[in-house]
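Apart from one protein chain that is not included, each protein chain of the complex appears where it belongs.
This part shows subunit A:
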Amino acid sequence: MAMPMRRTLVALQRATYGNFKNAEVSLDVQHPVPLFLPVRTKKRYFIPPAVGMKGKGEENTEAKARAAGIVFRQQYFERPINIACTAGIFDPYVPPEGDARLSSLSKGGLKQRTEQIRQSAASQLAIRKIKEHDSEFTTKDFSERAQEIFIEAHNCLTQFNKEKLHSLVTERCYPEMTRGNRYKTICWRFLESLEPPRVVHARCPDMVSKGNLYGQVTVRMHSKQTLAIYDRFGRLMLGSEEQPKDVLEYLVIERHLVNPYGRWRLHGKIVPSWAPTKDPVIKTVMIPGPKLKPGEEFDALNYSVPKPEAVQWNK
């Protein structure tokens, strides 16, 4: 909105000395010349600051600051990064088909057990290497410790205790556990362990340079848990509080062996290809349909929803 005002842009004229009336200049030099000050010297116009803005020279400000005595900290273009965990699971353990369904006493179960012992040649080597660095490593104690770490980590997740969660879970696993959970409420309970946890697999990969050893141990756990996830408004999204579920899990625990302050932390989970499908979310979800050419119509009767392949994947 433009409001016409009475004041005028006479400032430019005032810059010239034409308006000033000087008194008679006397020949006597001792008395100072009385200057008649012009009456109206108050600035009565307004120019918005945006008018005078032209790009200021950037070197000026820097030079001025240095001249004034301000000292800048030295800027480094490289920054050291400390990597404390591997990026994935090396040589993942392939859980045998029907692991939890056959008991060890049946014929199928015995075959599975023998296969497992045969597989573990590389694992024994890895365990020996781990024992070099960490002398108190035993498979029996470790499996119990692994279960404790697992329970603690999930309890921290329910309370969103970030600092403790970082110490129990590696940097690779942390975003996978916490993504999308910030504005949700998670209620998780560990009821009991159905079978004692067992170490099934171990590997000792080295990253980047030789000798930079990380130890990855896979622990098999069969337990009863309840999980209920509520969304931002307190409505149930997934699972239920009362209904417990039997869960067979393969956890991967990792530690940076060369680092004296390294700790055993949860690194990921292995989901076998024969795992039963999870319960669906309590919500109807739209799946994107097939891409149609112009002129084609979508045939709802003959269209079958494509199912994902049954592949083992690491989480």
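A few comments on the model shown:
The rule we apply is simple: a residue touches a chain if its C-beta (ideal position, glycine included) is under 8 Å from a C-beta of that chain, and two chains touch if they have at least 3 such contacts; residues count from 1.
Assume contacts and distances are computed from a predicted model.
One chain of the assembly is not displayed; among "COP9 signalosome complex subunit 8", "Histidine-containing phosphotransfer protein", "Sodium/potassium-transporting ATPase subunit beta" or "Large ribosomal subunit protein uL22m", its UniProt protein name is "Large ribosomal subunit protein uL22m".
Among A:P48, A:P80, A:P175 or A:P290, only A:P48 touches the chain left out of the display.
Contact with the chain that does not appear here is found for just one residue of A:D134, A:E152 or A:D231, A:D231.
Shown as candidates are A:K42, A:R79, A:K210 or A:K283; the residue that touches the absent chain is A:K283.
The residue touching the chain not shown here, chosen from A:Y183, A:Y261 or A:F298, is A:Y183. Taking the complete complex into account, residues 1-5, 8-10, 45-51, 183-185, 187, 228, 230-237, 283-284 of subunit A touch the chain not shown.
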